[in-house]
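Note that one protein chain of the assembly has been removed; the remaining protein chains are unaltered in position.
Then we have subunit A:
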Amino acid sequence: MSSPAPHPISLPFSDKYDQAHAQAYFRKHRNSLARRLSHLRDEQMARRALRLADDPTLVLDLPCGAGRFWPVLAEQPNRVIIAGDNSADMLAVARSNHPASLLRRVSPLKTSAFDIDLPERAVDCVFCMRLLHHIGDAGHRLAMLREFHRVTRDTVILSLWVDGNYKAWRRARLERERKTGAYQNRFVIPAQTVEQEFREAGFDILGHTDFLPRYAMWRVYTLRRSA
C-alpha cells in the first residue's frame, strides 16, 4: 500500500491564481481572434482525445482552471464532470462564468494534482489540460502520473509542450542566446522522455494530436492504464 508523500508537492506557480488572476485567465481565451481560433483548435483536440478514450462518462477535469473545457466535456449528454483545482478562487470564478444548466453536471473539488482527494479508480478519465508543461522536474511529473494512475479507472488525457517542432527549436535557441538561469515556470519536455515516463507510470499510449504538426509545441496525449 502506498501512503501519500509526507509533504505533498507544491509548486510556486500554483499560488498565483487568486480571484483577479482567475478572471483575467478566463477572459484571456476570448479576447482576440487568434486566441479564439487557438481555443477552437484546443477544443477540437480535446474532442478527438475524448473519442479516443472511448467517451468516458465520469471525468475529472484537473486543473479545471476557468472551466474552459467544460462546454466540450458537456457535449456528451451522459457525462458528469468533477472539476478539480488547487485554487478555490479559480473554482469560484469558473462556476460564476457558466450557465446553471452546465453547472448541474459539474461537481467542484479543491485538490492538488499531486495528492488527489479521491479514492482509487474513482473516475473514468483524468482530463488534465495545460498543467504538465509547468512541471520541469521528472520526479514531480512521475509522482503526478502515478497519482493519476491511482485515481483513474481507465484513461488519462493530458496536454504538454513537446520537442520536435519549429517553436521548440526557436525556444531552445533563444534560451541559448540569453543564457540566463532565471526562474522558468514552463518547460518543453522531449516527446521520447515523456512517453517513457508514461510507460513507467503504468500507462499505454492510445494516441496523440498535435496543435499544428511540426510547428507548435502543444500536444495532447490519450493514455490508458496498462492491463
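The criterion applied here is as follows: a residue touches a chain if its C-beta (ideal position, glycine included) is under 8 Å from a C-beta of that chain, and two chains touch if they have at least 3 such contacts; residues count from 1.
In this section, contacts and distances are computed from a predicted model.
Visitor: The hidden chain: which UniProt name fits, "histidine kinase", "OmpA family protein", "Nucleoside ABC transporter membrane protein" or "Permease"?
Guide: Missing chain, UniProt protein name: "histidine kinase".
Visitor: With the missing chain put back, one of A:Ser10, A:Ser32, A:Thr57 or A:Ser96 would touch it. Which one?
Guide: Within the whole complex, the residue contacting the unshown chain is A:Thr57.
Visitor: Taking the full complex into account, find the residue in A:Asp42, A:Asp61 or A:Asp124 that is in contact with the omitted chain.
Guide: Touches the omitted chain: A:Asp124.
Visitor: Which of A:His21, A:Arg79 or A:His98 sits in contact with the chain that's absent?
Guide: A:Arg79
Visitor: Considering the whole complex, not just the chains shown, which residues of subunit A touch the missing one?
Guide: Subunit A touches the chain not shown through residues 1, 3, 54-55, 57-58, 77-80, 82, 107, 118-124, 153-154.
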